[in-house]
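Only a single protein chain was left out; the remaining protein chains are all shown in position.
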Amino acid sequence: MIKVQQEDFSLASEYEALWADAPKIGAIVTFTGLVRDFNADESVTGLFLEHYPGMTEKVLAQLVEDAKKRWPIINVRIIHRIGELKASDQIVFVGVNSEHREAAFAACEFLMDFLKTKAPFWKKEQRQSGDTWVEAKATDQERATRWQS
Amino acid sequence: MIKVQQEDFSLASEYEALWADAPKIGAIVTFTGLVRDFNADESVTGLFLEHYPGMTEKVLAQLVEDAKKRWPIINVRIIHRIGELKASDQIVFVGVNSEHREAAFAACEFLMDFLKTKAPFWKKEQRQSGDTWVEAKATDQERATRWQS
Amino acid sequence: MVKILYFARLRDQLSCAEEQFELAVGKSSIDEIKRQLAARGDPWSEVMQDMNLLVAVNQVIVEPTAIVEPGDEVGFFPPVTGG
Partner (left out) sequence: MVKILYFARLRDQLSCAEEQFELAVGKSSIDEIKRQLAARGDPWSEVMQDMNLLVAVNQVIVEPTAIVEPGDEVGFFPPVTGG
């Protein structure tokens, strides 16, 4: 299940859906990304998330396929929000279930690392002085390359 | 927050509590362990979880301290159930929040690996032919030693 | 003709979200398209020479040597910052 949407999401519902595969599964790992306090930069009033419709879904579906090839995971649920967000808002959810925890942890982190570096989303910080596109982080690239070894 | 209890728990409530640290935090990772279908062994009718009262809480508190020394995590919530459980039941919850995802993922997996090998819980499978204590797995020991490198 | 899409900072810099673009010959490489777009002068030349510029053909990231055919969708965008 991959969704790109403006609306907020319910972690409880996503978790219930992943739990539905029990008793075949023994482990559920969830990651939620939240809007932080803009690095304590008080001039930032909000965040805007843009994406490349169609390509985003395609990239995420490919990442899920890649993860399923690498680990014996059963189901994956990904939600990424777009549009205007404010501090503390949920941005992204990745949930994975599996028989064992190793696969669920690894696949969930793998999906987040590649979502961060491959999925066409862009963040813009909204300021009173004007909007600023967020710069990509070298550390995110490094984390993604870890998985190649 | 560390709890050892018979009652079931609500992942939604635990998640809400971890979300309450926003906007300081940008990442929440949760792990839930469920009772699997007893390796398709149909003679198993349920699971019983015993623990060493007092020591369990002490060990878990120490593991949380260890995790906080290793990673810049903000809050940790651990719940482990004891007593009678059946297939698909939730057994254990570990939730971690942090500014960044790397720390939250690592600390959550670290806590589970050491909970599995250090916290005094024991599982007994209930069968029509009599109860059997579950054997410890070498793979769990190996996963815990990973963190020493 | 190919459809070219510009995203995020690029769209703002170019004041252009989408255009129909006539290929010089039947097929073109992405490099050739970038050269033609850069020939429009600034801000186009600046954007097309950015080392970090990413490009997708039919919604799949490609190298600049990739070949584009009529009817393809080309997307230009900066490094992604989602999640």
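As written, the chains take the letters A, B and C, and residue 1 is the first residue of each chain.
Please note the rule applied: contacts are C-beta pairs under 8 Å (C-beta built on N, C-alpha and C of every residue); 3 or more make two chains touch, one makes a residue touch a chain.
On a predicted model such as this, the values are computed, not experimentally measured, just so you know.
> Name every shown chain in contact with the chain that has been left out of the document.
Across the whole assembly, the hidden chain touches B.
> In the full complex, which of B:27, B:64, B:92 or B:107 touches the chain missing from this view?
The single option touching the absent chain is B:92.
> Touching residues of chain B against the unshown chain: what are they?
33, 49-52, 54-55, 58-59, 80, 91-92, 112, 115-124, 133-137
Just so we're on the same page, only the chains that are shown with their structure count from here on.
> Express in whole angstrom the distance between the two chain centres, defined as the mean CA positions of chain B and chain C.
Measuring from centre to centre gives 49 Å for this pair.
> Counting only Cα atoms for the centres, state how far chain A is from chain B in Å.
Between these chains, centre-to-centre, one finds 23 Å.
> By the touch rule stated above, which residues of chain A touch at least two different other chains?
Correct list: 33, 112.
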